[in-house]
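Here the complex is missing one protein chain, while the rest keep their positions.
Let's look at chain A:
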Amino acid sequence: MANPNGIGASVRRLEDQRFLTGRGRYTDDFKRPDMTHAVHVRSPYAHALVKGIDATEALAAPGVVAVLTGADMEADKVGSLPCGWQIHSKDGSPMKEPGHFPLARGRVRYVGDAVAVVIAETREQARDAAELVMVDYEELPAVASSTRAVEGAAALVHDDAPGNVCFDWHLGDKAAVDAAFARAEHVARIDLVNNRLVPNAMEPRAALGEYDASNGEYTLTTTSQNPHVIRLLMGAFVLGIPEHKLRVVAPDVGGGFGSKIFHYGEEAVVTWAARKIGRPVKWTADRSESFLTDAHGRDHVSHAEMAMDKDGRFLALRVSTLANLGAYLSTFAPSIPTYLYATLLAGQYKTPAIYAEVKAVFTNTAPVDAYRGAGRPEACYLIERLVDIAAGVAGLDRTEIRRRNFVPAEAMPYQTPVALQYDTGDFAKNLDIALPLVDYDGFAARKAASRATGKLRGIGFATYIEACGIAPSNVAGALGARAGLYESAEVRFHPTGSVTVFTGSHSHGQGHETTFAQLVAERFGVPIENVEIVHGDTAKIPFGMGTYGSRSLAVGGSALVKAMDKVERKARKIAAHMLEAAESDIEVKEGRFTVAGTDKSLGIGDIALQAYVPHNFPLDELEPGLDEQAFYDPKNFTYPNGCHVCEVEIDPDTGVTKVVAFAAVDDFGRIINPLVVEGQVHGGLVQGIGQALYENCVYDESGQLLTGSYMDYCMPRAEDVPSFTVRTHEDQPCTHNPLGVKGCGEAGTIGASAAVMNAVVDALSAYGVTHLDMPATPEKVWRVIQAARPAPALAAE
């Protein structure tokens, strides 16, 4: 490698110095002169009419500056939080899109729905006074689960959404699927629940609003994955602030996992209130508030069937899913159980016909939207559980049924029956690499050894594919996206040769400040410490769609490459002028511009200096400066794929499942920084294992959140998970972006849950278990075992 900090190097992260010394700057760390603190008054009921709000006592409390309500916002013509994606039902009708106001207007629809905000000198004073706001509620019947929501007698969350249905959508060829089922030799079936999760980024959401009366400018500092999107949505739709008067800053952000993509009401509240009271207003969620009000993830109830021929070859897949959207439409909610889910139902298999129906419903629970993986883990979990069952039905080994049905590498590019076209991937190779990593051949012996100590051992596979690098704007637009999904970058060479890169992508843990700098170091041969990556500020960056869908490098990195191409073209012109050569004679390598066949050359540093000191430039042909901007809109999605294998051991006496080994083989295309990529995989795997074994968001029938803190919502901790074996291979690069990268942010989460549950079910198969819904808690596993005792297989021995 020419540059020790270039592509492929495990460069230690440049951003770590500030994080390790306590000098990261997260939203709640900002303090402004004269700053006030906001605390929201939230509904304790899942569904109620708000008949009146009496703030008299609260206003008289020490330090209170204001108490504001939905009526105040309405009087100021504050709009509804917009939804960024429109789905049409089977019958062509558009989805139901009820109003979603930052502070409720007359009716609350989930526990935590905000009805008022108290602003005071200190956070403690605001909190005390919030207790004194008297809200007169009239409780209404509530519906807290998707299955209840579609029952005839269910309460209506929104009067204009009959049956609580937001949309009833489908994808695929129903007739072809029906025909294939009619001639199937074998059919595998499954009913499963994809459990509801709370994303739980460790930094709770926070927002700081400011208004400068001297120039009419607003600034919102917020915990966001995409500040430009917030500026657009909040400015144009909610508060009516033109973009040139609204700056949105997303500084250091402590994890997102999807939950910080969306525009939340609190952002609008603090921005609006800052002008109203003439002082900065800061709101920071406490963890309980995060549990109640961050958008949750998953929450699907599905039935699926796979038709096979006599050899276990897949003929058709039929899926029907009920998706819970919560009380209101969060920013990207409608896209998750549709185009990010059903389009992935081919998985890695050449199933020729697929038909999926998705009914999405409102309930009196927190809004549900993207959580790491967003639709794709739901698809992978469904397919991979079903394929395991299919193996049993067809009498095939679970690796064999997969091999038999994989889309072969030679068939790429491969058009699936559910809209996507995979560009590259070698699925059999992933499996071949994975099996020795877990010593698959030795599994039977390990299982026997476990049995000798009274334990149950199981092994499970998940072969996943995802659509990332979101997204080609033309495709997304045709599917209902109300925005383009490109990315921007600007590369500014300074006169002394250092570089500032402005990216519309955002890092909240992913390491852009290092990996993006590696791209520049590689391309121009500049020392990496002379490259600064700026992100997260609408005042500095041309535009941006932010970070989600594993898109940072595939889309943001590609924009950076495009901008570097432009810089290089300009630099070549300058070099030709300086070296008195024809432009076509200039050869460029790692930032050195050489006249072909001579030793006459200039480095990019010299060129940058000349660009800003253009004493003898032919100004009608050559502009001064070396600062270029580019937008990149991808041609296709990217398709990271891989094979995850999990081995578990279960103690039948306690029901405790222990993950004893986990190997992940991933094809992310080309890799810029292996250390960072592995870190992304590790983190994703633990979120996937968390969903499979520990995490579960539970509402009771009345819509009270039962898992509202770390005492009730089980987060995976260090002792709950193993160390991992992670491998990547780079011989199937993405064919349509200039870096050949596919994205790695979500893969771990997508494969892991299915691999773990396939292992758990394998371990419990001795008891006749063919399926268990997540999470496989000790209690659930123990009950299954108790219900089946004595286990036939064990008893026979």
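We take it that a residue touches a chain if its C-beta (ideal position, glycine included) is under 8 Å from a C-beta of that chain, and two chains touch if they have at least 3 such contacts; residues count from 1.
We adopt the following convention: contacts and distances are computed from a predicted model.
Enquirer: Mind telling me which option in "Iron-sulfur cluster assembly scaffold protein IscU", "ABC transporter permease", "(2Fe-2S)-binding protein" or "Competence protein ComFA" is what UniProt lists for the chain we can't see?
Expert: "(2Fe-2S)-binding protein"
Enquirer: Tell me which of A:Pro98, A:Gly255 or A:Pro542 is the one touching the absent chain.
Expert: A:Gly255
Enquirer: Touching the hidden chain in the complete assembly: which of A:Asp76, A:Asp191, A:Asp212 or A:Asp286 does that?
Expert: Candidates A:Asp76, A:Asp191, A:Asp212 or A:Asp286; residue touching the omitted chain: A:Asp286.
Enquirer: Touch as defined at the start, partner being the missing chain; which of A:Met306, A:Ile354, A:Val686 or A:Cys744 qualifies?
Expert: A:Val686
Enquirer: Can you say which of A:Ala236, A:Leu437 or A:Met715 touches the chain missing from this structure?
Expert: A:Met715
Enquirer: Looking beyond the chains shown, say which of A:Ala175, A:Met202, A:Ala411 or A:Ala448 touches the absent one.
Expert: A:Met202
Enquirer: Hey, which chain A residues sit against the chain that's not shown?
Expert: The list for chain A reads 12-13, 15-26, 28-29, 31, 124, 200-204, 252-255, 257, 286-288, 508-511, 675-676, 678-687, 709-711, 715, 717-719, 721, 723-724, 748.
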